[in-house]
Each structure stands twice: as C-alpha cells, then as structure tokens.
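A single protein chain has been removed from this complex, and every other one stays in its place.
Moving on to chain A:
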Amino acid sequence: MEKMEGSFAVEDMQNVQINIGAIVKEVEEWDQPMGPFPYPSIATLRDWDFKIMQRYKIMYSPICDRCTLCTYGPCDLTGDKRGACGIDQAAQQGRIVLIACLMGATAHCAHGRHLYHWCLEKFGDLPINMGDEILVDAPITRTIAGIKPKTLKDFGPVLSYFEEQVSQLLACTHTGQEGNYKDFESKALHASMLDHLGMEASDIIQMIAYDMPRGDENAPLVECGMGTLDKNKAILITYGHNLAASSEAMFYTEDNNLWDKVDIGGVCCTAHDNTRIGEGLGYPKEISEKYKDVGTKAKVAGAIGWWRKMVRGDVMDCVMVDEQCVWTDALAECSKLKVPIIATSEKIMLGLPDRTNDPVEEIVDDLVNFRMPGVAVLDPAKAGEVGVRTAIAVKPKRAAEREADPFLSEEDFKKYAESCTYCHACQFVCPPHIKIGDVVRAAAEGNYEPLSSTYEVCVGCRRCEQACPQDIPILSLYAYANKEYIRDHKFKMRAGRGPVKDTEIRRVGAPIVLGTIPGIIALVGCGNYPNGTKEAYDMAKEFVDRGFIVAASGCMAMDMSLYGDEEGKTIWEQYPGAVDGRNICNMGSCVANSHISGATIKIATIFAGRNERANFDDMADYTLSKIGACGVAWGAYSQKAASIATGCNRMGIPVVVQPHSVMYRRSYVGRTDKKEDWEIIDARDGSKVYCEPAPEHMLYIAETKEEAMLMMAKLCFRPSDNNQGRMIKLTHYCDISMKYFGCMPPDWHIYVRHASDLPLKWKEDMMKELETKHGWEIDWKRKAILSGPIRKMDVSFDPTNIERKIRVKK
C-alpha cells in the first residue's frame, strides 16, 4: 500500500472530524525482524536494570536529609526514619535522582522538539542522508524505537514517545506514587536511556538540516578562545545549546557581507554547533549553495566555565541566549557592562519584553540606545538579524560609555583589592578552594601572579562575590589582572565530526572487543572542574598517547583545546580525528554524546552482527560484557550530565566523575568481596561462571585526576578480553599506577587469567607476587600459571547476562 497524500471530500456530512493515524508502509525495507522491546515502557527493561543494580550497588550520599515536597513536611529522613507519607531516605534520594535525570533528558529532548518544528518550517522535510559510510544511522533510535528514520518527520513519533514516557515518569515522583528506591532507579535509568534517544534525534535533525559533518575525521580546525574574538569588530556572543537563532545571525552576516564588521563567538554548546554548519555532504542545497563552510567563520569563545569571565573581561558587545546552561543572572551581568541581551527561546525569557512582532529597526534602536537592557525575540531569523545589527551599532556606543566611565579602572582595582579584610568568607564558598583572600591581598600589594595562576582554576560561580562583606567584585579583579591572558587566548579546536562511520567500526570493532585497542575513553561534560581546565587536556593527552580511542564533546572538548605541546599545537593538531587508537575525535555538542553510546550499538551490530532493532538489553549486555568503554565527566555540573551518565550506565558503559559530582547523590559501586555478584552466563551452553569484576564500578567518583585516570584504565577491562588485550590493558592499568601512585595497583592480579596476560616488563616480578602474596601455583619451568585465577583463559568464552542469548541450553 502506497502512502497517499491530498484531500478528499465527504459529502453531506457536517461537524465530522476524521483522524487518520500514521500510515504504515506494507513493504518494509529494513530486513531486520522487530526485536522484543519496541518503544519500551517504564517497566519493560526493569529486569535489565535490576541486573545492573544487583552487581553495582546503589550508593546514596544525601545532600539534604529531609523531604520538603509536601505539606506534611519538612520530614526528617535521617538514618532509618520515614516521612509522613512513608518514604525512607533511600527512596527519597532515588526520587531526587529521577527528577534530576528527567530534567536532563527533557532539556535535550525539548531542544530536539524545537529543532524538529523549526527545521521542518525552515527547510521542509528532508531525507536522512548520512553519506555512503554511515548506513547504520540513528543506532539508538533503531534500538529503542525499532524504527529506521528516513526523513526528519520520522522523528515525530520518536519525540512523541519520549514525551509520553517522561510524563509518566514525572508522575511517579508525586507523593504517594513510587516508594521503592530500586524502582526509582530503574525509572531514572529509563529516563536517561530516553535522554540518549532525544540527543540522537536532536543532533541528527540539526546535522541533516544544517549540513553538518557526518563522521568527518577531517572536520575543520576552528578558532577557539576569548582572544580569537577580534576587538576591531563588533562581537556578538551566542550562548546556550540551540543553534536556531545563532545560525540565523551567521546567515544574516553572510548574506549581508558583514563578517568584516562582526565576529560571532559561541559559548557552551551553541559554539560547537555554530562551527559545524555547512561542513557536511553538501546537502541540503539551501545550506551548501549559500552557506558552505560558514561554520568556519564562527568562533568558539569558550566553555561554560568562562562565561562570567568573558563578561567581566569585556569581550562582547551583544549577547543572544538560547537555551540550557545559560546562567540565570546573564541579564544582570550584561547590564552592568552595557551589553544588550536578546533572549531567543521561550525557555529562557529572563523577564524581558517580548518584541517578536516589532520591527527590527525599533528593537535595535531601543537596545543600542540602552533604553532597555534586553529583549525577547522568539523568531530565530528576526533574532539573528537583531543580534548582528545591535552588536555592530552598539559597539561605538559602548566604547563611549567605557571612555566616560571605565567598567573597572586601575584606581577601582586598587581600592577594591585594598578593602579586603582577609575574613575568608570568600574561601568558605569557593568550589575549588582557591585561597581568594591570599590572592586579593597579593593583588593589593601589586602582585598579580596569584590572580593569573588561579584564573583557570576559578569556575566563575561568583559565590565569592556574594559572600564578600566588602562587596569586592572578585571576578572583575581577575579580569583586570588577566587582560593579557584574555588577549592571547587563541587556540584551535576541531569542529564536531558527528557520528562514527561504519567503516571505522569495521576497523576497530575486533581490536576493541578483543582488547587490543585498550579502550574507548569519552571525555564529556561541563566546566565545573575540581582543579582547573588544564586537567581536561591532561586526561585526554594521557589516554591518546596510550593508544586509546579518545572521544570528546561539549565543554570538555573546548577546554582541552586551551593547551598545547612544546610546539604550541593543541591536542587537535597533535593527533588525527578518526575513531581509532591514538586518535582524538570531537563528536560535537552535548547532544552529540549520543554518537558515543550509539557507537557501542554499532560495534554490536556491524562487527558482531547482532540485531539492534528494538533490542536494547541485548545491545547493553554486549557493551557491558565486551566493549571496553569508559565515560568521564570531569567538569560535570548539570542535570543533563546526570542523565547522560545514567543513560550510559543503562547501556553498560561505566562513567567516572569528579568529586563535586557527589551532588548527584547517587552512584553505582561494585563489591569485589561478593563473588556471587560477578557470576556471568557463558552463552555457549548457558553455564554460570564466575568472572573477575569487570567493569568493577558503573558510576565512580574520583577525588583527583590521578585517581580518575587509574580508574578509567581499570574500567576498560571486560570479561571478553583475550590474552593480548588483557596484557595491553594490564600494562596501562599498572603503568598509570606506577606513574601517579608510585606502586602497582593492589588488585592487578584479579584480571590475570593466564601467564600470557602479564605485561612483559613486569612478568617475572608479577609471577613471583602471584605465588608468594596470592598463593597461586606457578610452574616456573614453563612459566605457566597452574592455579589461582578467578577464571581460566578460554578463547571462545562468550559472556552474557541475558538468558535468551544462550545458544544451546545445558
């Protein structure tokens, strides 16, 4: 049956409404049979979740011991107390975790929903063409929804499914609904799986509509850093995650040949997406003909942690905010420096007047003459024009304002620095514990070095200023003392490449599953680092150098761009950008994280020939048992980071987070002293066998980058690793430990199954230790292990956690 379009008349009928649902094509072009779980509901994958939670014990760290959500409260839930509704501490924490994951998931999906409507309106329905090297496109959509989207409109039902699920899930958090912590967690895992679905839909929609790179390892190097913004031009900053309005600003600039008058710099993920526009396959024509490579003209001003530093550093003339990660005092911050702000999304209107229907000239005139500090313009095209024209026109006005009354003069700087009473109220609230009192006192004495050396450690939260009884604008002191730093802040970042190509999966699938590529490390997330942005670079460099596949995205990708080697080359210039060992790829913005989890599905389906269609637990089981991948969110701050990590966890990917991440309240931690937790099925015959704890944890909080790196290497072990892979992984695990800890890790031996697993450089010593310390039986003549390992070497071992994967039952 062909799909029919058009209209028909029903004579003699009045007031009749006919609703026709989706017309399903009779001929199905996808030859994969439908899997067991199309469009899974809340409880569909509960068994899988409970398997994860059996092995990885839910650990809660309550930040608040009370519940204050209903009128019976506040209820004290400390210890074994229960609230008036009967809820206990664990369930309450699970509830908060679910709410956080829903916040994150809906942020991404609502972003996708907006793009869906906007792109259909602007470009019409477009075929999803990912190029010749990506035939397994939308792997998460295929796995969860069981459909293979062919055009943008096919994401409509996918987004509707998401919206229904989150509505049901949010309902579960009401008082008198769910009351068991494990079920809250299962729901959080469900919400977070949906987050990855929403992210994938969002990124594919924008990739197709704006002709972004589709798996391009040679995506262009773009300019990154505050210093790249040309002060001779007007500077328009686009801040947030949704490119709808910022792309229009770029198109307006291109159409009117204004690039010599305005620089457009992005903050947070809008920065990524600006720099991806027009760099794809040359489709759709509207983009490729008029705006080819226009993305390379935009600049990455910086990651979220730099936002307030940029404002105080006076690097911008006008700001357009869209959605997500926009600090809610943006208007107040910008107003102080006479930077007009344009809110472009219904999600963030900042109390500004809605001027969507007013003429552009009038809006610009009001902003340029400071009659109002900002406006809301909800039509992206109009907002883009307003942004560019305002930036250009306001620049000289701002210069005049600055001339008349400098935002911070040398005299002001001294006065403020000298007014510090060394009370340490600032240090009480500083997340990375900067000794701000010492820093300001040194500045008062004319020594700006501490203001410089701690500039990258400062996360720009402004809590210090609020705590200061003297009202010292500490961030402004930082900006004043770091003028040269800001001017020289010039780097290169590879534009987001988009998804992993099928050809890349064919190349790396076997080495990853066998372990000879030691792992995939995904460095994702925000800018709340415990010890400065440099750690983003250090971690990436350590693992690329070791031959891991390193994937980056979001603000962490931007922050690792700010450093270079001896020759000044950034990490993107030092290494190629393919999905391969000793490569580093920038996947793109926050929503491009879906390509990392999607890549694990692609390994299962392309390399191992598994059917992904509506088959989530199978894909997750394959990932958990065979794909040595580890996510790292070292600057994680947001609820989106919580849902991304939790979604990875449901997919079988462990994640390491930074110490501030205790604010997420929940982690998943394994117990190596419980042998029974590590029982696994051999799919060959269904026998249950014990395995080493691999991966040992599912969501791990590290105190320092050194600990994080050791754990990243460790969490890449998988039950399926062969001898060579095991040896390579052990080499890195032990080598990182020796390098940063000064000793071998205490548990290296549990990953050994055979003497050939032992790294050659330590083999002799290790065998001695196995014999003397751990009581293993060694045949020294043959240099063989006779007994001791948790599991012996077995090259055809086929680990699984799902009974239906058993091939021949005993």
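One rule holds in what follows: a contact is a pair of C-beta atoms (placed from the backbone, for glycine too) under 8 Å apart; a residue touches a chain by one contact, two chains touch by 3 or more; residues count from 1.
Criterion: contacts and distances are computed from a predicted model.
Per UniProt, the protein behind the absent chain is "Acetyl-CoA decarbonylase/synthase complex subunit epsilon"; the candidates were "NADH-quinone oxidoreductase subunit H", "Acetyl-CoA decarbonylase/synthase complex subunit epsilon", "ABC transporter permease subunit" or "Molybdate/tungstate import ATP-binding protein WtpC".
Listed residues A:230, A:379, A:706 or A:798: the one in touch with the omitted chain is A:706. Checked against the full complex, the candidates A:196, A:595, A:626 or A:697 give a single residue touching the omitted chain, namely A:697. Checked against the full complex, the one of A:281, A:429 or A:444 touching the unshown chain is A:429. For chain A, the residues in touch with the chain missing from this view are 57, 59-66, 76-79, 89-90, 424, 427-429, 431, 433, 437, 467, 530, 659-660, 662-663, 665, 667, 669-671, 673, 697, 700-704, 706-707, 710-711, 740-743, 745-746.
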